[in-house]
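Down below is the structure, laid out as structure tokens.
Chains shown are a subset, placed as in the full complex.
Note that the chains take the letters A, B and C in the order they are written out, and that residue 1 is the start of every chain.
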């Protein structure tokens, strides 16, 4: 446990600092304009030249100097009109108020703050920036790799993923057997693991994914099944028809597997690495296994043509904070976490990319969309 | 949504059942020994040979027969000594009390199936149905209550929530102090808990919410702060300007609180219940506390004008399965769970409602949107 | 635990049902059109008028009738062209195929109740029952398989896992490369991924797991590294010295891997299945991937010597409800979920087993422990 001494107020640097200022509460339960808002850290006010710690410390309150010269931390709601309250916002003593930051985690900048966690469902998601990044990558011929788990397919983001593939935003798709199986099951039977696109369970549906796999095995490959008209739409269909490379790597829980799946992990890692070596951006969605696998092989940086280097943009989307933290704990510190549902992420990201494209297209007739984008 | 008819009490099996028994409350706020504890399901008591449904249904209360022979669901704490309360524990009519169990979850069918869990991030979210439900409620003058937690504000769904308020989709807003505080902080300072809308921490930002609260306390009320131009946009602004009622209930973790917050929980529950009694739909977003509180007071059903009954549509949105399961474990079985981020949910739900409106507007010049909607 | 009898096939309703139909596999590794897709429930095919249960039951496979008239559950990929495979989708016997649904979850009873969710951190964990089950399995020569993820090792449950291995509670250990790597890193360097047993990060520690792997690769195998004194304690050490079989299956995220890891997934699945076919109990801890893989291969039932059948006890321990729900959503409905930390689970389970042993040992001098156990 951290232990420390109170500030050495005999140090000359404290001598020149002014006394704290106080102003009266304008009404019962109301703090004066410019009041000093407390934190839970050791706090001192200079009163008649003497640095004094208030009694009853807590955060989110004011500093009250009572008639006997005693200093208290006091909630605003408990004030009486005329109570003398410390004024100021600087915490470095320059307004007579000093906060000791020994207990502040160093990264946040030695100041008491809220909302400092790295990954949280409570953080806003900046879709505009992600949309611009994707367009920049496409414009400059970058190589964004997309790494996805099966929840993307169960949650019915197939159409949106296909759109990104068809519109040039995907350098390569890295996934497992299950993503392709459920995508193909959805194309052939309209279900994933027997569940319809509105979440109902179908009778006898538990065999649908096995029948889908079997059809592709009979056809010999996914490309061949596309050619024969067995697979008519979706993620794998778009990869095949748009000639976007994909790597399907096996896992111990695979059904089938599909004929395109690389079942030996060493061969599979070598195949994936051919793409991570070229990657200029990575988008990982709803998969712990493949995200960490990709992170293991991915440099945290990329060299730009002008000789500068920059962080390799790495977006990790998951429904729980844990997967993103785990990815970082395995060394992929550059990952930017988005805590949301795969279906919603894909839908909104596409919307923002479409808006950005519309805004960049002079004369393109989509005023409604442009207005909507402008208003945001 | 499940619809069903009230029990056919002309059926002979009901004829032989006895009248319900009632006993007096032994003291103010105390139920008699052996009292019948209510659920949120349709409930009937046989009184003088006639099966009667009580007014103001909710779970965890007693059945009070007043002097005029009217039957009420009434919380124990609101009783007066001598109030006549139904006695019994059987729910099958054998003690004159009958509970209709059409809404109790049934098994999936004795067949092996995948994806049978009730709540999962892997289930598709059916925004179309939710958008249609909201429009139907608006069209027929329903009373949808919205129950929200502060993550909605941190994640910057303020604009979308304001849109729903301004466009007639909100019967009442039920929330806590924090939702209003952060919404107002965002309006006044552009931050929530000192965090900007793109997730950065501001220097000294930890005091911003306290300053926002203090300004409203000085103004006397949220409405007054809107009038004086202190609050210029957002959720509370829209409620005030669109005259949508809101109930802000206090909690032990509140800062401030804002002057509109009801700090006594019994008064606050009574205020909330005025709205749950009128509710024809409930949308609960990113709050365990307020969702469960609302669920406690909300019947699982609603009577339609034609005499049929239907499940009261109850949508519960949270980033984790746990909150939805917990809500169900507290008896709100009818809740439909959506596992996603509050920001994304609000954004897409609004988009679908806008599309649906466009589709229903003959001649309205939004072909782009209509095509997009048609293609999905 | 649910116990039940096989169907009474002497019942007249079975007499009129037809024999099962079989069709030849059209190619190696391809099932015939219309194949019957298996579940993990007791399944019977009528062959020459006699209802027969297949050998080696598992879900997601076909039913193969070999030349000797023996019926097998066989994965599609393992078929040879011409193999005779059962055809049909009805599970009620009308196509000669009957599935017993005693183990399919039933509703809670048409009554309003709280706490009806299947998996929740709010449910009590019944360690007594689990301890008794483990002892019963040991006493009757059962074959409990343990399936673990690396969190078990990071969280320092190594000593407890080793105790279970050394004391005869583990039939086989099924895990991935990471479990063994971190266990060995802990034995050789005292860290896991460079983190000490009290959670501190060590300087340069990020290379420790690679050095541990390299030493075992140089030694040629884990057993050889134990023999040479490189690995001195822990899970793998205990498996080797106590001759408990283990299967380490590869994954796309593996470092190294260790020489014992089976890198081809089809070979690895076959190796795992040798153990799931013998399993009489399954304990899955802190792993989604391996738990689902095992669940895929594991029948939901086990036949007891007296001809009755019972649910195969399947315990799934994870820090989140999601993993257990996902396992059930993949068809392992019999899984009993324990929502807790791997370290704590192992510690308490061992304690309860030790107490149970002490209680069963007449005259054994552990009165303190016996009193403690008695009081609970």
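In this section, a contact is a pair of C-beta atoms (placed from the backbone, for glycine too) under 8 Å apart; a residue touches a chain by one contact, two chains touch by 3 or more.
Keep in mind it's a predicted model, so treat the numbers as computed, not measured.
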Size of the entire homomeric complex in copies, 3 being in place: 4
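Simple rule for what comes next: only the chains that are shown with their structure count from here on.
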Chain contact graph, described as a line, ring, star, complete graph or other shape: complete
Longest centre-to-centre distance from chain C, chain (CA-based): B
Angular offset of chain B relative to chain C [C-alpha, multiple of 5 degrees]: 180
Between chain A and chain C, centroid-to-centroid distance (C-alpha), Å: 34
Centroid spacing, where centroids are CA-atom means, of chain B and chain C in whole angstrom: 42
Euclidean distance of C-alpha centroids - chain A vs chain B, Å: 29
Where chain A touches two or more other chains at once, by residue number: 193, 204, 206, 319-320
In the complex with chain C, residue positions of chain B that touch it: 39-41, 59, 91, 99, 101, 104-108, 110-122, 321-322, 325-326, 328-331, 333
Of all residues in chain A, those that touch chain B in their complex: 26-27, 29-31, 35-37, 39, 59-60, 76-77, 89, 91, 108-109, 111-116, 121-126, 129, 150-151, 154-156, 159, 192-195, 197-199, 201, 203-206, 319-320, 339-345, 347-348, 351, 365-366, 368-369, 376
Of all residues in chain C, those that touch chain A in their complex: 26-27, 29-31, 35-37, 39, 59-60, 76-77, 89-91, 176, 193, 206, 249-255, 257, 263-266, 268-269, 272, 288-290, 292-293, 296, 319-320, 322, 329-331
